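All protein chains but one are shown in place.
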Amino acid sequence: MADFRKLKETAWACNMELDQRGVVLYTFGNASAADPSQGVFAIKPSGVPYADLEPQDMVVVDFTGQVVEGRLAPSSDTATHAVLYRSFEGIGGVVHTHSTYATAWAQAERAIPVLGTTHADFLPTEVPCTRVLDETAVRGDYETATGELIVERFRDLSPLQVPMVLVARHGPFAWGRTGPEAVYHGVMLEELARLAWLTMALEPGTGPLASWLVEKHFQRKHGPDAYYGQKK
Amino acid sequence: MADFRKLKETAWACNMELDQRGVVLYTFGNASAADPSQGVFAIKPSGVPYADLEPQDMVVVDFTGQVVEGRLAPSSDTATHAVLYRSFEGIGGVVHTHSTYATAWAQAERAIPVLGTTHADFLPTEVPCTRVLDETAVRGDYETATGELIVERFRDLSPLQVPMVLVARHGPFAWGRTGPEAVYHGVMLEELARLAWLTMALEPGTGPLASWLVEKHFQRKHGPDAYYGQKK
Amino acid sequence: MADFRKLKETAWACNMELDQRGVVLYTFGNASAADPSQGVFAIKPSGVPYADLEPQDMVVVDFTGQVVEGRLAPSSDTATHAVLYRSFEGIGGVVHTHSTYATAWAQAERAIPVLGTTHADFLPTEVPCTRVLDETAVRGDYETATGELIVERFRDLSPLQVPMVLVARHGPFAWGRTGPEAVYHGVMLEELARLAWLTMALEPGTGPLASWLVEKHFQRKHGPDAYYGQKK
Partner (left out) sequence: MADFRKLKETAWACNMELDQRGVVLYTFGNASAADPSQGVFAIKPSGVPYADLEPQDMVVVDFTGQVVEGRLAPSSDTATHAVLYRSFEGIGGVVHTHSTYATAWAQAERAIPVLGTTHADFLPTEVPCTRVLDETAVRGDYETATGELIVERFRDLSPLQVPMVLVARHGPFAWGRTGPEAVYHGVMLEELARLAWLTMALEPGTGPLASWLVEKHFQRKHGPDAYYGQKK
């Protein structure tokens, strides 16, 4: 029998960091961490306040969304996470937050433009925003449809280069190679949303960052000759 | 003789959570918790700072607003709470906060529109805003008139489905089946107000959320086939 | 020889509360507490960080601004405090903060209108804003001129009814019957400024609160038949 203790601890720590970073409120939001070699991920149980969470409360689910281990019901957004793990090769963590500024952009159905180098340090494009899900999809398997909506939006985008999205009228999702990286991207998305909100309020006509600055900042952190951080 | 110790402790804990959640300042705001079987509620005393409150300071009042037990004067808004307990069947808690964004919407005399799924997770309509109380009512029994003004606004609304309101030019009130649920709704009202404020500032023409998304999100948490949270 | 220990402790506690309430930054701002019977007040020394302040660091000054006791130089705004103590009968505390929203209104040279009942709970008029001090006054005894500018603005206002002001392009001052009441007014001024800022951003045409609501809220806290708080 598989031992999911470490995976559940990672997922638990990711959920706790969402709470500590102030991007969730009450039982809102959820983080999961995957073990792609076993084809499973551990996710927050549904509707449990962060203060009450214990590592053993995490629910282990396979990539079709079926519960493998756990005594609680998994997050109501589990099917969305499952679609992302199935579709985005190389990711090992997903988070859904209700962070305020990112949700405001999502409610306005607007992508977050690249307005400065802080944004380009993380991704070389705007933070994309999906279309609004249509009535048929919402009345069907809603959470799976939400995942597919994100995948549709990424038809021409690389999920490892652009590790975040706004679901129109709903809110932000982010992912990463690991659970902690997904949390990091979820927290940074809120900061990019806030910076862009403040910039557009100050100067509504602000256009996008010059292409050479986008490229420079993205490459110095993520390119083959990246020189930010410590050599590993 | 009735023993109100437990009721007073609940009311006290509700008031303390208002303070911890940052939706009140100094002596502002108040929470009450009711025991409908005894026809009483316990409420914060008037003008006492939260840091000084003790459970035994709570004042027990009947649904006509008469003090049943307590050595301090009850909140100056007690008559408003009493009207709500008399009029809204099934509620067991009421809170009045001075939370900043909700108060801004109330000062602008504007209902908070349903702009996203976070809002629809809580209520299927806008957060209604009352009209401004007229001069005669204000000069009469003002706090009772405030309660009646809220009841008037709910003539065609279900108070259990829509557990919150803005009193025009004054501020937010919220309620719930219990005291803690009322606090939860009061805190979430502030978050909905903030999200909507940021969305309208970013995109003033944002229209309401599609009806199917409103229905889906409200029903998955509150409908007969709700699947959010843990089975009880 | 007079013993100012208690007065200095009160002034020190007032300054520390400014810091705890988040209305000052680094060495900015200052609070003083007066003993009108002795014609003196104790005030923060100039340019000392709040974290380093001790009660014995407070400087005792008479109402002409002359140091009576203390080894440090008093706040550079001491002469402004002195003018207010000389001119506003019945006040026993003065604070000057650099709180953000109140300073923004002052920088915009705009009075804060009465937009809701929270404001009317504290004062029955707008928070007045002075004119900008002219060149001659600024080049002369600047801090005394700042006090006189405030007094000029209060020619037709009662300082005990309207315990706060914005000095145009500079920032907020508040006062009260005691030092702690002055701090309370200074903190509330920031909250009123923030509420009004958010309201005007949401609905730029918001007009003033109906006169009957202004009167009702001000009188229920401050009138001869006030019924807010506990009987004393």
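Lettered A, B and C in written order, each chain numbered from 1.
As a convention for this text, a contact is a pair of C-beta atoms (placed from the backbone, for glycine too) under 8 Å apart; a residue touches a chain by one contact, two chains touch by 3 or more.
In this text, all values refer to a predicted model and were calculated from it rather than measured experimentally.
Engineer: By the document's own contact criterion, which visible chains does the hidden chain reach in the full complex?
Structural biologist: Spelled out, the missing chain touches these shown chains: A, C.
Engineer: For the chain that's not shown, point to the residue among A:T117, A:T144 or A:T178 touching it.
Structural biologist: Touches the omitted chain: A:T117.
Engineer: Of the residues A:A13, A:V67, A:A137 or A:L213, which one touches the chain left out of the display?
Structural biologist: With A:A13, A:V67, A:A137 or A:L213 as choices, the missing chain is touched by A:L213.
Engineer: In the complete complex, which positions of chain C touch the hidden chain?
Structural biologist: Listed in rising order, the touching residues are 25-28, 45-48, 72-73, 76, 98, 100-101, 103-110, 132-133, 135, 138-139, 142, 169-171, 197, 200-201.
Engineer: Using the document's contact rule, name the residues of chain A that touch the chain not shown here.
Structural biologist: 115-118, 184, 187-188, 191, 194-196, 198-199, 201-203, 206, 209-210, 212-213, 216, 220, 227-231
Just so it is clear, only the chains that are shown with their structure count from here on.
Engineer: Please categorise the chain-chain contact pattern as a line, ring, star, complete graph or other.
Structural biologist: Basically the chains just string along in a line.
Engineer: Look at both sides of the chain B and chain C contact and report whether the same residue positions are involved, with over half shared, or different ones.
Structural biologist: different
Engineer: For the two copies chain A and chain B, what is the rotation angle that overlays their Cα atoms, in steps of 5 degrees?
Structural biologist: Copies differ by a rotation of 90 degrees.
Engineer: In terms of Cα-based centroids, which chain occupies the most central position?
Structural biologist: B
Engineer: Please work out the Cα centroid separation of chain A and chain C, and write it as a whole number of Å.
Structural biologist: About 46 Å separates the centre of chain A from that of chain C.
Engineer: At least two other chains touched by the same residue of chain A: list those residues.
Structural biologist: none
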